[in-house]
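A single protein chain has been omitted; all remaining protein chains appear in their positions.
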Amino acid sequence: MTIQRLCVTALVTALACFGAWPVLALEELKIGAIGPLSGGGTAWGLAINRGTQMAVDEVNAAGGLKVGDKTYKIQLVMVDDAYTATGGRTAADRLIKLEKIRFIIGPIGSPSVLGALSATDPSKTLVLSNGFAMNILKNESRAAYNFRTIDTTNEFAPAMIEWMHRKHPQVKKVGMLGTNDATGQAVLPMLTEIYKATGIDVWTDSFDRGSQEFVPLITRLMAQGVDLIDLNSNSPSDAGLIIKQARQAGYKGLIWQVGGPAVPEIMEIAGPLAEGFMSLEMFDFSSPIGEKFAEKYHAQWPGVINAQVPLWYNTTKILFEALRRAGSTDVEKVRDAVKATEGYDAGVIGPVVWGGQAKYGVNHQLLVPVWIAEVKGGKEIILEKITPEKR
Amino acid sequence: MTLVMRIAGACLVVLAAALPFIDKDGFGVTVGTIIALNMIGATSLHLIIRTGHVSLAHAGFMGIGGYVATLTLMRLGWPFPLNLLAGAIAPACLSLLIGPLLLRLQGKYFVLVTFMLGEILRLAFLQWSSLTGGANGIFGVPAPGPMFSSQAGFYWLALGSSLLCIAIVARMLTGNMGRIIDSVRDSERLAQCAGIPVLQVKVAAFVLATGLVGIQGGLTAHYLQYIDPGAFTSVQSLSFVVMNVIGGMRSLFGPIIGATFMTILPELLRGYVEMQHVIFGLILIAVMAAMPGGVVDAVNRARQFLSRRTRGGNLDSNLARVEARQ
Partner (left out) sequence: MFNAATIWQVVVNGASLSAIYVLVALGFTLLFGIMRVVNFAHGAFAMLGGYALYYFWGRFGVPYVIAVPLAAAFVALVALIAEGLVFRWFYQRMFESMIALLGLNLALVYSAVMIWDVSERSIPPAFSGLIEVGGLLLPKDRLMVICIAVVVLVSFWVFMTRTRQGLAMRATAQDLEIAETQGINTSVTYRIAFLIAIFMTALAGALYAQIYSLSPFMGDRPLMVAFVVVILGGMGSIPGAALGGVILGFTESFLATFYGASVSSFVSFGVVIALLIVRPWGLLGTPDGARA
């Protein structure tokens, strides 16, 4: 018996070493990530870090990424950009020059993305980022080396607002409180245009991000006679507080968010006052795929999952697929492969659709399907799925 | 400045200029560029500090310089060095206007007023979107001429501008002018009695300093090829102050050391992703507790201590000891 046990153990050990051997002998391929790991934007920076890390861990556990005739162990290097332009540029420089990286995931804030592009474009580094500014895709170099892999207001708003008009035709005037920063100033005019085109009147005002005290602004908003409040791209904290304070001020109309999304955080902050709140959702956590993803996430990290985590996971998977298809780490080949990933399904978001030609002049915008969710009885339920138009 | 110090300084400058050759398209040149740019802000602020005032609006003036340089280049078509000059003159004009009003205030009130001023400037950059592009800023700022558009080329531009600013500030702080400035800081009443036009001296320093930092603003816009209000916040102003306090507020070497230290430290701490800010905060506390006069002061004390040891207490070093205690 003991001899048998010994043999089995030896065999298993040998197999394990043999199985691990390829990974041990693998060359390393570094990919970079940039995002805010300090200040108010830290939640999104962590979303980039964790979403990307999940994809990296997955590919390494499967034995590495096969690119051409080599198999690589992927290493993720993440740098903080402090959500500023200088930060994005310095982070990009550090990744490109010090770490010799040619593929970057992120950043998220427009100033940071634009700052980073001044380093990545000249050095031909591939960037898969977020950021709401038009300039990110619509620029002189025609986004030669960058893509945007998360929907912006341009992509999800038209379909959502059309849905609202259909389901609640009694809405005649919408009030929007937006932030006084890059995102807010980009998003409010976009939304105003779309609402007006749908025949809904618009009133807007802006505030300093993180101000937390909205009662005077809400009093002002309520005096305008709006029947819908749109929280547009406010942070989870500001959005949750606006809902709480609006209900406390006696507002009885509809509240929703064409942006975010941050439904769990908002439910946490506004408590029972979040009842009836509707929002954009970028991922259906209640679906079987969603639940599996949440399980995998919670094996490593506790707490609420930021809605962007699966989107960055998806982004990284697209990059890996492009690397695999290109069969080389040459940036131009990988970039062309990214463009050709149409139809590839990473298993969380659905098949890849590239669009944006009409608005930006290039098809470098990933069109991600979105959902509309509502808070009913203290739970988030999905109402409808919306697919952005391919334009 | 002794001969040894002059030679050492010259060697450092030569080394700095040779950096792009030593560190071929490496990260060192990037860090060097940021250090050079930050030095402009830190040393120009030092000029104001030497007159006895700490300004928390310095980044706001940097922003004015940056936007004016960008707008004169992109909207008015002014050629390269001219737009930087405009970026230096604009903030100087503003400080000429409001300086006489603000510089009457005593130390701590001046700090508060400049903090508020910095905030108002930031709000102006944010709200005046037709001019500044608002929070999204102005994208696509062209490189400063073909000579300086490469990585190394821009580094030399930044280094050269930085050395020029340091030279200007150094000139102000030495000789007769330097003595006047020091007397204004040490005792205003006495200086006034001696016939020194105290307010004029302070305003002159303030105007010159804000003009110099305007150059940093313009250069930053060229570097990132983008300008947005996020670079000109009270956090940045505070950074310049910290550079001076850590390096030493009584000597021009202070901001030079401080700017280098404050730019390099975050890069060194990057490895500790979660802990880096905690470590940085603890370092600030430790430095302030152990070296209240800054690095320069600590070095001076060390030198005096050593010289006392070797020379065994003659009149000079005894005097030095008495001075150091004050």
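Lettered A and B in written order, each chain numbered from 1.
Basically, a residue touches a chain if its C-beta (ideal position, glycine included) is under 8 Å from a C-beta of that chain, and two chains touch if they have at least 3 such contacts.
Not measured: the values here are computed from a predicted model.
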Query: Among A:S141, A:Q212 or A:S287, which residue is in contact with the omitted chain in the full complex?
result: A:Q212
Omitted-chain contact residue, chosen from B:I196, B:L265 or B:I283: B:I283
Touching residue (missing chain; options B:L164, B:M275 or B:A302): B:M275
Message: What does the interface between chain A and the hidden chain look like in terms of residue numbers?
response: 38-40, 42-43, 46, 180, 205-208, 210-213, 215-217, 219-220, 223, 236-237, 240-241, 248-250, 265, 268-271, 302-304, 306
- line: Missing-chain contacts on chain B, rising order, are 54, 101-102, 104-109, 112-113, 115-117, 119-120, 123, 127, 188, 198-199, 238, 241-242, 245-246, 274-275, 277-278, 280-285, 288-289, 292
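Keep in mind that, in the parts below, only the chains that are shown with their structure count from here on.
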Distance from the mean Cα position of chain B to that of chain A, given in whole angstrom: 38
- request: Using the touch rule from the top, collect the residues of chain A that touch chain B in their complex.
  value: 37-38, 78-80, 83-86, 89-90, 93-94, 97-98, 110-111, 114-115, 118, 133, 135, 139-140, 180-186
- line: chain B contacts chain A in the complex at 25-27, 29-30, 34, 126-127, 129, 134-137, 139-140, 220, 223-228, 230-231, 267, 270, 273, 276-277
